[in-house]
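The complex appears here without one of its protein chains, the remainder shown in place.
To keep things simple, chains are lettered A, B and C as they appear, and every chain counts its residues starting from 1.
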Amino acid sequence: MAKTYKEWMQPLRELEEGIANLESLAAGESGDKAAEIAETIRRFRQRRDNYIETLFSRLGPWERVLLARAEQRPYTLDYVSRIFSEFLELAGDRAAADDHAIVGGPALFQGRPVIALGHQKGRNLTERTDRNYAMAKPEGYRKAIRLFRMAERFRMPVLTFVDTPAADPGVESESRGISEAIASSMLEMVRLTVPVVSVVIGEGGSGGALGIAVANRVLMLEHSIYSVIPPEGCAAILWRAPEKGPQAAAALQLTAQTALELGVVEQVIPEPFGGAHRDYDEAAAGVRDAIALHLSQLDAMSPESLKADRYDKFRRLGSFSHQDLAAVSVTS
Amino acid sequence: MAKTYKEWMQPLRELEEGIANLESLAAGESGDKAAEIAETIRRFRQRRDNYIETLFSRLGPWERVLLARAEQRPYTLDYVSRIFSEFLELAGDRAAADDHAIVGGPALFQGRPVIALGHQKGRNLTERTDRNYAMAKPEGYRKAIRLFRMAERFRMPVLTFVDTPAADPGVESESRGISEAIASSMLEMVRLTVPVVSVVIGEGGSGGALGIAVANRVLMLEHSIYSVIPPEGCAAILWRAPEKGPQAAAALQLTAQTALELGVVEQVIPEPFGGAHRDYDEAAAGVRDAIALHLSQLDAMSPESLKADRYDKFRRLGSFSHQDLAAVSVTS
Amino acid sequence: MKAESGSSAMFVQCQGCRKTLFATEFLASHKVCGTCGHHHRLTWRERVDATFDADTFCESASTLVSHDPLNFPEYAPKYGQAQAKTGSMDSVTIGTARLEGLPVSVAVSDFHFMGGSMGSVAGEKVTLALEEAANARIPAIVFCASGGARMQEGILSLMQMAKTTAAVERCQEAGVPFIAVFTDPTMAGVLASYASVADVILSEPRALVGFAGQRVAKQAGVHKAPKDFQSAEFAMRSGMIDRIVPRKDLRPTLATLCRTLGGRLLHGAAHG
Partner (left out) sequence: MKAESGSSAMFVQCQGCRKTLFATEFLASHKVCGTCGHHHRLTWRERVDATFDADTFCESASTLVSHDPLNFPEYAPKYGQAQAKTGSMDSVTIGTARLEGLPVSVAVSDFHFMGGSMGSVAGEKVTLALEEAANARIPAIVFCASGGARMQEGILSLMQMAKTTAAVERCQEAGVPFIAVFTDPTMAGVLASYASVADVILSEPRALVGFAGQRVAKQAGVHKAPKDFQSAEFAMRSGMIDRIVPRKDLRPTLATLCRTLGGRLLHGAAHG
């Protein structure tokens, strides 16, 4: 069986627990004894940092998948609350339902009106059920379309946060047109004449992710992933063995670095030491600065060129050539 | 109890039956006997025509309601098949369902591409159930919106046929936003920059009718009605007595003539002698000629002025004045 | 409430939980019951006082009156009685105001005037308020409280649905936000026109929100309805409402929407 996040993190958790024990021990001591414990804590922390450094210097494809999916990672609303002021969540697709797997609304970014939206995961069973594991249904994408149109009407930049394993594949979603909803959401983004920046913060899962990520600039957090299919699904189709996810993850090369090299994303945003989940504030600051940078560049463009820029970005993507010509990749 | 269509039409039906009997009798005769029967038929026909003339010269408000609702009347597809060529019905709201209470699609009108759509009633129980008595659900109005957008994109005039008791008021319709769907359909019509002509062919029932009738020119067949509320509903609210429909019909003045006088419609299209149901072809020819006339006038307008013209038409409607000024009606 | 609004009774009875409440506390909370949270209906003036900056509301078109175009039975006397009872000429009051300092165009429907029904005057005034927002480039805020179209004005009442909806397009073209607030009740001809195509729809808790009046629905054989059918909460679950906002939170919520969606209007078109 493929390694789980818990198994993978076991040594680190033990170190962290040791440090925590020592810290509570130190609280009851003074003098030499206290100094001694402090020194031990210092050494343990050093060891922990060394361990993290080693761990992250040789992350395998599967560990990257585990990390991107970790429930300790900051989710969309963790970023939204740190990056924006006056965020007001709006709800409903004006057709059938409200989807809690996608949240969004107007907000101020550094004092300026924007539309912020993204997939939202849950941290406990109740939340996860309510959010449907961030697997959006048609009503989620139709709510996004409403927000995109609002952004266009009121000339607000659109900032999206991508974090979903996939769109919901159930019978209800199918009968309400999940495919149509994703496609229409993409088409609506294509039409926008305001700046659009998308950030893949965790799991960029196939069409469900792309449905809200047709942006002028697509950014990825260092340890996020972006994939045409979940590795387990890929393994199920290729080898009829969903448990071969790790092999599929290696083959799919679903890392931020590969996406950057293929021209799919414009920037990889570095994460705090040991991953975004170790410091939400620092992670959010990194995302905020990246958004500010790209927005300032996009602000120089006219409405028409923002739309043209987005078309050109996706128009270029692909890897092919004419059979009888020298093989030259179209991307990068 | 209020009179039904069947009761009201009983004398006429008896006359028609008498004529039919004589005609079959005549088929088996020749010579003097035949001439004698022919003369009797002639007299019966004369009597029937006189009866119709008298009947229609003093139509009361309730008879008008009965006539507009008569299942013998031509319905939308009866007109569509006679007025257009190459009509191809399209289906689906791209969100939840297809509504058989509204039909529509592209067609050619006198050789020219148009979008034709309208409410569709059914003639027998199976059809009526399938068409939901022409009471459209949200998906009907959302299909209409799709067709309006297609008309806008491909610069096709829109021709709508109005014939519904009301929009569907059920739980499913409410939960899929019947109000929103009607309002959005009206808003989409407001936005169109192509010519729009609507014809009330039978029952123009409140919001369900208006949802597809925000046109540059609204026309009514002579014996159609257009009302803010079904007379039975009005009676139920005002007098808690739905059976007082006839009194409410009188109070509401839901006739084509009143609508014309109030500026709500631009033209009343005359019907064949005895009503549209007595000659579908002649009725359709009248509608066709009226559409052709109004389209030719609208063709002279630019896209922007077509939109402005529609705004102005509805902007003017109302009957009020400033309390302290001379009472001057805003309409007509 | 048992006690008339504006009367000097010391106690009122809550229409939700039937508890007896101190009139002063009841009025201070803008007629929300401190025990059960029931939101009692407000007159248009109470709504303005509860929502906008003090003394900033400037009414317009206050003298418009209907012409009774059909000479409809009993309409004229009913209309006169409603005017006498409410002191207003018709069901909708419009004007401009400030909200946390921000300029807004306002329309408020008052259920106490013939059930807030929309005839020629209400339609004209909502249209004027939306057009004012578009022209002055300020947000439009409309409080809905209506049983639907005013059937006594016949087909012209129906036409107000198209007229007010058309005015929403003016706001959209001008890029000014249009925010609708559903209050108890928001029904039929109002719900099925301008109200449902607002950019943002807020609702007070437990407001009646629906397409067909109960009598009409019953005639049409509606059955198997969920318990909260035609409530704000049902409409919210159905994706029709953005937020259900308790009365005390309406003011800051509306102000946030004006600052974000309408932010560009305040600062000029600096971006995009």
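In this section, a contact is a pair of C-beta atoms (placed from the backbone, for glycine too) under 8 Å apart; a residue touches a chain by one contact, two chains touch by 3 or more.
Computed from a predicted structure; not experimentally measured.
The chain not shown here is in contact, across the full complex, with A, B.
Screening A:S81, A:Q253, A:Q267 or A:S305 for touch with the missing chain picks out A:Q253. Residue A:P242 is the one among A:G18, A:P242 or A:G274 that touches the chain missing from this view.
Here the missing chain is touched by one residue of A:L22, A:A167, A:I269 or A:L306, and it is A:A167.
Annotation: of B:A91, B:V171, B:A250 or B:A308, B:A91 touches the absent chain (contact as defined above).
By the touch criterion stated above, the residues of chain A touching the omitted chain are 135, 166-171, 173-180, 182-184, 186-187, 190-191, 206-207, 210-211, 214, 226-229, 232-234, 236-238, 242, 251-254, 258-259, 262, 264, 310-311, 314-315, 317-325, 327, 329-331.
Residues of chain B in touch with the missing chain: 86, 88-98, 106-108, 112-113, 139, 142-143, 150, 153-157, 193-195, 299, 303, 306.
Methods note: only the chains that are shown with their structure count from here on.
Nearest to the common centre of all protein CA atoms is the CA centroid of chain C. Averaging Cα atoms per chain gives one point for each, and the point farthest from that of chain C is the centre of A. With each centre defined as the average position of its C-alpha atoms, the distance from chain B to chain C rounds to 33 Å.
For the pair chain A and chain B, the distance between mean C-alpha positions equals 54 Å. Shared interface positions of chain B, i.e. residues touching 2 or more other chains, are given as 175-177, 180, 184.
Chain contacts: chain C has residues 196, 237-240 touching two or more partner chains.
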